[in-house]
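In this view, the complex is presented without one of its protein chains, the others remaining in place.
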Amino acid sequence: MSSGTRRRAIAFARRLRFYVIAAWSAVTLNFLIPRLMPGDPAQAVVQQLEVKNGQNLPPQTVEAIRKLLGGVHENIAVQYWHYLGNLFTGNLGISTGNFPTRVTTLIGTALPWTMLLMGVSTVLAFLIGTGIGALCGWRPGTRTDSVLSPLSTFLAAVPYFWVALFALWLFAFRLGWFPLAGGHDPDADPSSPRYWLSVLHYGLLPALTIVFSSCGGWLLGMRNMTLTTTGEDFVLLARAKGLSNTRVLFRYAARNAMLPQLTGFALALGAIIAGSVLTETVFTYPGVGSLLKQAIDNRDYPLMQGILLFTTLAVLVANFLADSVYVLVDPRTRAQGGDAS
Amino acid sequence: MGQPPDRRSILRAGGALSLGALAPPVLAACGGPASATVPRSDTVSVLNKDTAIVRNFNPYSPSNHTGPMGRYIYEPPLWIPRLDPAKPQPWLASAFSWSRGGRELTLTLRKGVRFNDGSPLTLDDFVHSLDIPLKKPEFNTAGVTYTDVRATGPDTVVLTFDKPAYQDLYALGQLSVVSKRQLAGHDLATWNNPDPVGTGPGRIAAFTTNQVRIRLRRGYWGGDAFPTRNLKFPSASEDTAKLLLLDGDLDFASIAWPSGQTNFVDRDPAQNLYSPLPSGTIAMIAFNHTKAPWNDIHVRRALSMAIDRSAVSRTVASGQDPANLAGLAPEVYGSWLLPEYRRSQPLDVAGARRELAAGGWQIKGGNLVKDGRTHTVSMTSIADWPAYRIMSAATADQLRRHLGLNVNLQLQVGATFDSHYNSGTFDIQYRLYSSGTLYQFYNTLLDGQGMLPVGKIAASNQMRWKNADTDRLLAAMRVTDDPKLIASYAASLQKIFVEQLPVVPVLWECIWAVATRRYWTGWPTNRGIRHYFGFDAAAPEAILALKGLRRSTT
Amino acid sequence: MKPALRNPKVLAGSAIALLVVLAALFGDWFSVHALGQDPHTLDYLVINQPPSGHHLLGTTGSGEDVLAQTIAGARGSLVVGLVSALISTALGILFGVCAGFFGGVADTVLNFITNLFIVMPVFALTLIVAGYLNNTGTMTIALIIGVFGWAGGARSLRAQTMSLRGRDHVQAMRMLGESRTRLVFSEVLPRLYPLISAMFLHAVIGGVLAEAGLAFLGVSSPNTISWGTMIQNAQNQNAIINGLWWWFLPPGFCIAALGTATGLINFGIDEIANPRLGAARRAAQQAVKAA
Amino acid sequence: MSVLLEAQGLCVDYLGGERSVRACAEVDLTLRRGEILGIAGESGSGKSTLITALTQLQRPPAAITAGRILLHRDDADGGGTVDLTAADEKRLRALRWREMSIVLQSAMDALNPVMRLSAQFADVLREHRRGITKEAVAARTAELLGMVGIPAERSGAYPHEMSGGMRQRATIALALACDPALVVMDEPTTAVDVVMQRQIMKQILGLRRRLGFAVVFVTHDLSLLLELADRIAIMYAGRIVEIGAARAIHDAPQHPYTRGLRDSFPPLHAPLSVLHGIPGTPPDPADPPPGCAFHPRCDRRLDACDRRLPRLGPVADGRGLAACLLHEHPEEAPVS
Partner (left out) sequence: MTDLKPDTETPVLEAVAATKHFAAGGATVRAVEEASVALHRGRIVALVGESGSGKTTVARLLARMYPVTGGEIRLDGSPVGRGHPDREYLRRVQLIFQDPFASLHPGKTVLHNLERPLRIHGHVRDRAEARARAAELLERVSLLPAKEFLDKLPHQLSGGQRQRVVIARALAVRPAVLLGDEPISMLDVSIRLDMLNLLTKLRDEEGLALLYITHDIASARYLCDDVQVMYAGQMVEGGPKEDVIQRPAHPYTQLLVDASPDPARDRAADGTADEDGTTLGEPPNLADPPSGCRFRPRCPHAMAVCAEAFPPRTELGGGHWAHCWLHADGSGVTTT
């Protein structure tokens, strides 16, 4: 078995090599993309100031501001070198749109909100969608299945923000069940239990809309996988063994049908930061999505770079975790020895 | 609160009941009144549409998001009233006077002013505050133009200018006076100043990512006569703000609301208020004067006459009325405005056709044709603001209907739009124009001295207007503070503006006051406006406006 | 083809899709001549009108006819959807099929790029790039969506191609002396058509949704009428708050309908390709009836 | 020996939208306790359908549309006769694995890939022996694996970690977990090599002798059955065309198809001669020929063969049953 261990180590090293190169490529791409785009951050800031002041700024001031905000006068290679150096020290620079706040501070403030809202609702959507999907795939053609499956197709195709806006109007405004904006009761003291309960209350509607519009995709995927898996011999044998239906479904059919879903789940988990833009814009939620929107509006390079970096790393980490989890739940991946035909 | 429950609170209770089964603790905690410490009825709630999610109150940051909150903390040396920007008023400087032909300005520091940390405002603080923009031009976010600051007495400061600067006071209304002691040891380029010290009445009482609370202190130099000491500034998008207003969670917001009359005021006319306030800003059509056919006065006039401004106003439907011929809002520039220019340009299709004919223009296939050359009409407008999308589309629609002109309308985002404007690479732009004083109004728009060629980024006269009379009048206006002379220059400039039509004013732009009288009354309205409020107000106006509020008795 | 046309799901889906395509092709003509409404006309006399005999779906806040706009929006949305889907599918085929078929170094490089794009925050990048390149029109938006959206498809195409490459019939044709290019085009690609068409359909609705999302965030082409920009305009002018449901609902509903259509077609294709999916349901229904 | 299982007039249809396909038609079978009954047939003959029906494992769109399956239980198990086609799910579950178990063709597919072997044994032991201790489960698993020559320590392995032969033997051990009276085997040796096939056959014979279970053994390989089975049923186009003792099938096949099938296997040691299989191809189950389904390929075809469906009946010399007009009208001569 030592050769197996070595093979596994080699496979692991290969995986790791991919993640390292991917991370580097992502970091570089994040550096390049904003710089390849027209426009510069100082321009946006100056413009805002001039609108606010109702008059133009003296040219030397504009020049000085441009310099202060890290204008594009440096050699791009030097910039890149500094950028990499700063990354290793955890310094993502200073946001130009919120000068002089550090990007890490901004992301640090916003990240927990996004993680909480998007993380919880993504997990919920996955669990609900996968669960119902497994039931639909297990008993295809039942009333539940014939209603839910086409419905999920529809739900998966409805623009998310459209549903969210409508939900906001109906449940928060017309019915008044939920607050209209924000991530918590702004009048509550952050150390009080009331504050934490308000966090729940404020997060409920955004979370429900996410679950509502994203569980359809999970449902369909799981339904078809379950349907395919129930055709497998080992499910037939499990039935032949006289095991109870629930046991056959969960231990045999769903357990195996879920494996491909996990990869998707990892990607979805990693994508939550990027996916949060729409949700957080609709619900004025104080997370990374709102921050990204703001960064784009302000042409805030450092902030954009920082968010992209975080997002990419989140996807990479989620994938790495998924790989690891996959190895745990699917023993076949553990000893992927090569075989000749 | 002692009021009979309205429909909304009943609905909310219903919602609470039906949801109660799902999540009882959540609603038990959140269904109650807004705050345990400060009742909602004792708080003035004003929208902060400049979403601040970090505690950044550095007043010199080119991009700080202090929004309306900063107005209650930092104060300027002078108050430039928006309703009469030509008449600066003393504020932290209790007096000011010109000398050396407008090259020296002496400011007298007000006595007895204390910062909100209790320390007194000294001349040292004052000089330091005025000096920062000189030492570090990157922090000259107010745009001051003096070149030297000097304390000349126990409470006087002299600002020196290179050239007569009678028209440059505007920037002193934007400057924040800060505590030298608080700033000491901090690098303005890295410091957020989370607990700002200023001379204003406010102090940060609570800061969260969604809302900032300000508590007004006692001992403010301007007096204690505030209707309440509690202000809060919830952050929300404009869309959400409308819902918050309807829900009574916001008292005031400065946002445009298409069909605000029917959709907001008419829902509860006793309580709801939607008021477009004049601001001195216009929505106008700007021409590139380096390009044919826009350098032809006949074409500009024809365009102006073919626009049905009241129809455009109705289409926009958020309160912008047709602008007058001079483009000068009577509420702001009323003392200068010539009576014959108080009217708007009416729709005059026949006149427009006559003008085109007079210039030798024909319209063929939707395009302007003269001497066998065909000119297409390309109009750009700003995509970021929905009102401009509608205004420009409605205008294009009218030119098509009235003159048979095919307007190729393009919407651009702000940055692109402005960069085309600044470098003169546009045909016609539909844009907002705002400038402080009357001088600035004409100077920024039309000053031909040092005009930059097309392709260079210009900060003023982006339309490349070249007119010797205009330049002469502006030069003369710059160096005098004689009201009579200024009035005569202003009249001449108005004439040029109306007769030569370097731009076509279409509608007034407004500052909106959307308010409910549920808890407070005395909001600024277009009838009897005294001071602005909210996001668009300068610090003195915001403080004065707040003082004008009264508790609602209904 | 026959089983496809007999499948009710494919039929229903195709009918909806066809309607959208017709609207995209002849919508302008139809609006102007049959409805008497130009989607671009702003009529200040009839702002925010609920549906009536004259304006079947009412008017917008600037007096545009909602029905005419919805019909015109089909073109805007469909163009973005189709162009972005074409680009992403083409890139997906290029990367996936080449990597899967040629293997070796080509596979290592192409597959790495594919994996990289899979882990990149695609929507965020799309948003940022689109935000910068604003005003460059629908095509640019479509291009950006397409360029950032191919990786998932490439991955499954690669897997499929690898499995096909090893199939006996491909090996057999190779043994007969068939050239590799021809193998790709005549043996591998045709067998990928079901997957590619599913991918394509998926990408179309993905593109439409992405455009709508971008429009909502204010970074789509403002000069084109699409369902996305319609929702954006409705949102900008407070259609929901003001109760203008006739303005807000149709474009979103159309997107959902188009999405459902593509979903149904994909479903149907799946059922035909994998008879168990369909047969199981029919049989179960019969069994229920019989019992 | 007493009768264990009876199928009477069993019909299995694949229900389709417009037309159904009859995969098994009017099958009558009797299986005695401890007997190995071989069922031989080519692809599409309905043999796999038959055994999924016998074990009530048919899945939609397959459905039993007529007939009964009677399971006669041993007195030790409570006795009595159960009609499996009428039993509800709960009743069936109680009978499964205790009365009848199944071994499928590919052990790789039949074992849950993500569960250890021991867990798959434990699953079934716990289901059918309520309250069994952990130790007892482990001991029984080891015992069962030992019976097929797998060391007990391999029980912790996942299916993919074992060789094909070992996996297949493990599924046989699994099938014996609850001492069933009947083990149904669906081509259990097709996926393994000749040497392993021989081993497995020997193990089946040995275990049958020790434990006394009956076996229904389905395969396309008649040569294998001739060595293994006590009796053999030959299926063609969904019907049983001949049943008889293995030796009789080998020595004197009564049905032309059986004869053709037997002669399709070249001998290993006997002198070689040019052989011909059966001309033509097996019929499409969705579109079987009228009359006797074999008639288009039959070299002893009678006039009535394309019209009359022969019934399974005793042959002249009483050596089993066959469904062929030759035996209904032995006087009539072949046409061609």
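Going by the order they are written in, the chains are A, B, C and D; count residues from 1 in each one.
Heads up, the rule we're going with is that a contact is a pair of C-beta atoms (placed from the backbone, for glycine too) under 8 Å apart; a residue touches a chain by one contact, two chains touch by 3 or more.
Keep in mind the model is a prediction, meaning the values are calculated, not measured.
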Answer key for D:165, D:238 or D:285 versus the chain not shown reads D:165
The one of D:86, D:139 or D:275 in touch with the missing chain is D:275
Touch assignment to the omitted chain, from D:59, D:129, D:220 or D:300, lands on D:220
Residues of subunit C touching the missing chain are 167-169, 171-178, 186-187, 190-191
Had the left-out chain been drawn, it would touch subunit D at residues 42-43, 146-149, 163, 165-166, 169, 193-199, 202-203, 205-207, 209, 220-224, 226-227, 246-247, 250, 260-262, 264-270, 272, 274-279, 281-282
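Methods note: only the chains that are shown with their structure count from here on.
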Of A-C and B-C, the pair with more C-beta contacts is A-C
CA centroids of subunit C and subunit D: separation to the nearest Å works out as 50
Distance between the CA centroids of subunit B and subunit C (whole Å) is 43
The distance between the C-alpha centres of subunit A and subunit B, rounded to whole Å, is 38
For subunit B, residue numbers touching 2 or more other chains are 243, 246, 416
Going by residue number, subunit D touches two or more other chains at 59-60
In the complex, subunit B touches subunit C at residues 239, 242-243, 246, 257-259, 262-263, 311-312, 314-315, 317, 383-384, 386, 389-390, 393-394, 397, 409-413, 416
In the complex, the residues of subunit A that touch subunit D are 141, 230-234, 236-245, 247, 251-252, 255-256, 259, 329-332, 335
Per the touch rule, the subunit A residues reaching subunit B in their complex are 39, 43-49, 51, 53-65, 67-69, 94, 96-101, 105-106, 109-110, 113, 168-169, 171-177, 179-188, 190, 193-194, 197-198, 200-201, 204, 281, 284, 286, 290-291, 294, 298-299
